[in-house]
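Partial view: only certain chains, each at its native spot in the assembly.
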Amino acid sequence: MNITLAQAEKLISAAKEKAAAIDTKMNIAVVDGGANLVAFARMDGAWLGSLDISIKKAKTARFFDMNTGDLGQASQPGGPLFNIEHSNLGLITFPGGIPIKNAEGEVIGAIGVSGSSVENDHTVAEAGVSAL
Amino acid sequence: MNITLAQAEKLISAAKEKAAAIDTKMNIAVVDGGANLVAFARMDGAWLGSLDISIKKAKTARFFDMNTGDLGQASQPGGPLFNIEHSNLGLITFPGGIPIKNAEGEVIGAIGVSGSSVENDHTVAEAGVSAL
């Protein structure tokens, strides 16, 4: 089961609305169940470096079926997964990536948002997921 | 001068319509004047390998401000730019990438399309550019 393009565009549209509502400029990426990009949007004036980060957040959330920020708890110095970020051509393990599930609870993709504080990134990602 | 997200989404929407009209499933990427991704869409069932190709076509078209197919004429064995594809982390030099210009003729970005024959790819890219 994979997210469709129509679903991904709905998520991005909702995320953009939320980003504007809280006065931020975001990069928003959606990947499918295979962690491959389905749709992407960079809002005008958004940080350029957040382009890659948003895609890596989406991939990371699907790679481990959890919020990126949760993974980041475990990858700190002294933590059990220290430096896991070196795998998979680069992970991003701070908040802003969230898995997307269907009605049956199966992961069908993930969203990644980057462009502001990690709190704002997560808020916008959540707004996207909620639109489904 | 850079293409806006609103313009990029308009291009992708027009490209998707054309792709459906000629019964193809496309990956469609739009980059800005800095050759950085602005928007992307992979139609349901489109070739997975065309994801990267569509982005590389868009980048290539902006890197050299010409249609990707034109560059491919010069990169053949014996040609002046033989194997230029090795640069820039990989170019794609067959048709499907087209620069995007504003009313003043300045290049403000590029579109890249991949998912069918190179003729169809170019046709869909052109439909996108025409929407601006």
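Read from first to last, the chains carry the letters A and B; within each, the first residue is number 1.
Just so it is clear, a contact is a pair of C-beta atoms (placed from the backbone, for glycine too) under 8 Å apart; a residue touches a chain by one contact, two chains touch by 3 or more.
The shown structure was predicted, so the numbers you read here are calculated from the model rather than taken from an experiment.
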item: Assembly size in copies, with 2 chains present; value: 4
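Quick note on the criterion: only the chains that are shown with their structure count from here on.
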item: Centroid spacing, where centroids are CA-atom means, of chain A and chain B in whole angstrom; value: 25
item: Contact set on chain B toward chain A in their complex; value: 4-6, 8-9, 34, 36-44, 48, 51
